[in-house]
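One chain of protein is taken out of this complex; the other chains stay put.
Here the chain labels run A, B and C in written order, and each chain numbers its own residues starting at 1.
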Amino acid sequence: MPMPTSRALGPDFDYALREPRLPKPVDRSLSGADIEIDTRLGMYRKLQELRQFEKRAYDLFMQNLVKGTSHLSLGMEAVATGVAAAMKPDDYTFATYRGHAHSLARGMEMGPAMAELLGRENGILGGKGGSMHLTDVSKGMMGSYAIIGAHLCIANGAAWSAQMRGTDQVAVAFFGDGTTNIGAFHEALNMAVIWKLPVVFVCENNLYMEYTPIDLITAVKNPAADRASAYGLDSIIVDGNDPDHVYLEARKAVAKARAGEGPSMIEAVTYRSGGHSRADPGKYRPADEVEAWADRDPIPMYHDRMLSLGTPEDRLTAIEREVAGMVDAATEFAKAGSEPGESSLMTEVWADGGSAWRN
Amino acid sequence: MPMPTSRALGPDFDYALREPRLPKPVDRSLSGADIEIDTRLGMYRKLQELRQFEKRAYDLFMQNLVKGTSHLSLGMEAVATGVAAAMKPDDYTFATYRGHAHSLARGMEMGPAMAELLGRENGILGGKGGSMHLTDVSKGMMGSYAIIGAHLCIANGAAWSAQMRGTDQVAVAFFGDGTTNIGAFHEALNMAVIWKLPVVFVCENNLYMEYTPIDLITAVKNPAADRASAYGLDSIIVDGNDPDHVYLEARKAVAKARAGEGPSMIEAVTYRSGGHSRADPGKYRPADEVEAWADRDPIPMYHDRMLSLGTPEDRLTAIEREVAGMVDAATEFAKAGSEPGESSLMTEVWADGGSAWRN
Amino acid sequence: MAELSYRDAVAYGIAQEMRRDPSLVMLGEDIAAAGGVFKTTVGLLDEFGPERIRDTPISEQAILGAAMGAAMTGVPVIAEIMFSDFLAVCWDIIANEIAKSRYMTNGQVSFPLVIRTANGGGSRFGAQHSQSVENWAMMIPGLKVVAPSTPQDVVGLMAASVRDPDPVVFFEHKSLMAGKAEIPDGEIVDELGKARVVREGTDVTIAALALMVPRAIEAAERLAGEGISAEVIDVRTLVPLDTKTILDSAVKTGRFFTVEENPRLCGWGAEVVSIVGEEAFWDLDGPSIRITTPHIPLPSAASLEDMAIPSADRIYKTVVESLDVGAA
Partner (left out) sequence: MAELSYRDAVAYGIAQEMRRDPSLVMLGEDIAAAGGVFKTTVGLLDEFGPERIRDTPISEQAILGAAMGAAMTGVPVIAEIMFSDFLAVCWDIIANEIAKSRYMTNGQVSFPLVIRTANGGGSRFGAQHSQSVENWAMMIPGLKVVAPSTPQDVVGLMAASVRDPDPVVFFEHKSLMAGKAEIPDGEIVDELGKARVVREGTDVTIAALALMVPRAIEAAERLAGEGISAEVIDVRTLVPLDTKTILDSAVKTGRFFTVEENPRLCGWGAEVVSIVGEEAFWDLDGPSIRITTPHIPLPSAASLEDMAIPSADRIYKTVVESLDVGAA
């Protein structure tokens, strides 16, 4: 059959030929924002943890030690980092299949996380869940959900539960730009508002729904922020590559929820430096777009900001080294784990630990 | 068990004790609107057809000749009437379980419609569908759908088909206020806009989702109109008890769709004079609210408007009498039909007319 | 002893559990102020208040998402999905989230959660409000499935379902609502996974569920007139499935029948018949027969709906005919 090459046919056929969508410049004034230096050091450490862990995870795929799929947050780490810094240990987090960053940001140990990616019995889920379902209830990390939309509704439930139990816990749901077009998004936002639930919805707008530019399949420019008014919420957009900006807005939203004043939705504009998932080289994106966002990588930017704020270089270097050590240890821990065996296949379907459906 | 009576407990326990939501006064200026007198006479006739047909249907329930359930549009007839008057014969209509009015407004014959309510083989669906699924493809009445939300998505499909086939057909989907909170609503609106589909979404806001006041379970005041901006659409609210007002806005929206300029959403504020469905006495509504809306019944209002526009009384009376005759004839036709028998039970699952799933 | 309708037994059973456990809550459409469209939750709002009995928008995904999130964080929940046909609009939350999350997290979370829903035909509501979808739920690993046929079972199995730490889909049959029966005083708590032999017999076994149980009993009485002694089993819970009671009876009688309201293909009867065929093969004196609604959407006209759903008469005739064949 006649197969003209896509490039000949233009941007409708090859999204890499579309106009690039370029990042906004860094808002330098944010260095002056009222944020404790320790909070900032903590965020710098988290950025390093997320970045180095996922780079290692990527290497392990390439060695085919990680089976299945995996969705990395490389380039997007500032969102999980900034939001997590605004949360308390017993707050609830709900993430997507792209949940490594959010799990680590909330304190999941690297070893069991890495072991889960490798499908080992010492994985945080014993190998049953895998990369797309990282969960650590002991850290308030209530799960990573791999089917678009549902977890926004489930986060409502955790928030509702906190409200009923009279705790001041807050639930945070992370989701992507593409997720704003599925029905569950709409149902979740409406219910959160009418019940004044202590929940914060964080949209990570990385400009792409998998391989399709979000603007091509969304009726409004800002997929989350431009929908906020449909629920009587304020439109909040932050620079998703600036941990300080994310932190400041998250702090407000979390405080509002904790005070019983109801939900908020934050749209954090960011970009993934790699492909959507393991299999994806990301070729559908304009080269200059990828480049421009690479220049806005949150980590070197934040490194410079820390220096400008007077943090000695070697302090930052020390953190990077410590994290590198953690990642090496996690890798060893994971590799040392054995593959889960027959004994665990039929366990934990039911609360009694088993899976019997008959007598 | 201790059972305090609801009334003692107030409006959270008995919605009939809430503040009434009263109708806006009639906009007298609409008598001056640029609408052909024949169009208006046609609408008056439709109002009569819908009203008299459903009153008869109600009587037949009471005689237990109609089995199952049935959802009447008594009091809401102006919406279907006004919109239908703005449509062409080959346009597509998608309605809900509350679809008698919309089916008749689009030209479904009363006899087969009434026979379907009675579950007779001469019913428009041979008795297979019943009150909640009235369909007459020959009239562009593409179905009545009894599960909330889906038909907005399906209406998109008919509009998409017209767009692809290069016809100038328009699809109209009628739905209720409560339907704006289900996911399918959100998905349908977004897709209609990004594909610029020739579809008009008409929300019949009768202030109640079944037995629950819509404002209690919706994040915004106007369930449809306040969501329009989330899809880049204009907020359009009409007096759903004034056929002229409905017609004028529908005419604009239909023309826009026909011109290839994409979808619109219209919120028509109205009220059902009876219960949600056959079983419902409607006791959850404040008495003064029910009364106030009864005074805003579209039919006497429109009767007066026609007189004020110089239509002789006897002309209107003649229409009422003709319609009464049609309803009597339809009732006879329906009663004369026999109950569907064995021979039709297993037909029309497949396009070959049969239902075989094995050889 | 108090006489209670199946309909009132629902609220009665829920109230019993809500008094016992002050943390138990319920949500659904029109369940609070209106007492439910089937009037199965009348009085609960008055006794337990709007914090514990919540009216919701038409947002089934949000309803079950809220129920799931609350249950996994320690608040037991009863969620109502008005008609079982509507399970389809929230099927992802049920089949992919609630049912799988405990296993996927290797047991980190559990779901003390009951999804109540009105199931089944006979109301002339047509194909979208009359389905029997018990097989939809049975098919999904991680769900327990309950379908009571009597007022006392409604109360006892409701209690068992609420107290069960796993998600339960609880099917209330529309056409059984009006039926009344005496209920013992005091707390009533039943057990999941126990079928009941509701009529003893020696020639054939008829396993039935919900509305099909009284019809099977009626057929059995007519069969007795023909000198055929039929044992009738009320399966009561599909998951866990009481295969022991079912197999014991099949082995005893040697002829096994199921009566299903769900459409024919991949119904619960196919599962049970397959188990009996495998495990009681050498004890069967003839083929096991499934009496089901045909594999069609349900029609709305009374005459058609009555032909579609298995009747006592169809059960009776099918058993008689298959025994003749067996004999031939």
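Convention: a contact is a pair of C-beta atoms (placed from the backbone, for glycine too) under 8 Å apart; a residue touches a chain by one contact, two chains touch by 3 or more.
The structure displayed is predicted, hence computed values, not measured ones.
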Since one chain is left out of the picture, which of the remaining chains does it touch in the full complex? A, B, C
Answer key for A:67, A:221 or A:321 versus the chain not shown reads A:67
Pick out which of B:16, B:43, B:66 or B:184 touches the chain that's been left out of the picture. B:184
Hidden-chain contact residue, picked from the options B:145, B:174, B:284 or B:302: B:145
Any idea which of B:153, B:170, B:219 or B:306 touches the chain not displayed? B:153
Hey, which chain C residues sit against the chain that's not shown? 85-86, 88-89, 91-92, 94-96, 99-100, 103-104, 126-128, 135-136, 138-142, 239, 263, 265-271, 273-274, 277-279, 281, 284, 286-290, 295-297, 299
Touching residues on chain A - with respect to the absent chain: 1-6, 9, 12-15, 67-69, 119-120, 123, 127-133, 145-149, 178-179, 181-184, 209-212, 216-218, 279, 284, 339-342, 344-346, 349, 355, 357
Could I get the residues of chain B that touch the absent chain, sorted low to high? 92, 125-126, 128-129, 133, 135-137, 142-143, 145, 147, 149-162, 164-165, 171, 183-184, 187-188, 190-191, 194, 344, 347-353, 355-359
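The definition used in the following text is that only the chains that are shown with their structure count from here on.
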Per mean C-alpha coordinates, the chain lying farthest from chain B is A
Averaging C-alpha coordinates per chain, one finds the centres of chain A and chain C separated by a number of Å equal to 41
Just the number, please: Cα centre separation of chain A and chain B in whole Å. 44
Quick one: chain B and chain C, Cα centre-to-centre, how many Å? 35
Shared-contact residues (touching 2 or more other chains) in chain A: 149, 183-184, 187, 190, 194
Touching two or more other chains, which residues of chain C qualify? 56-57, 59-61
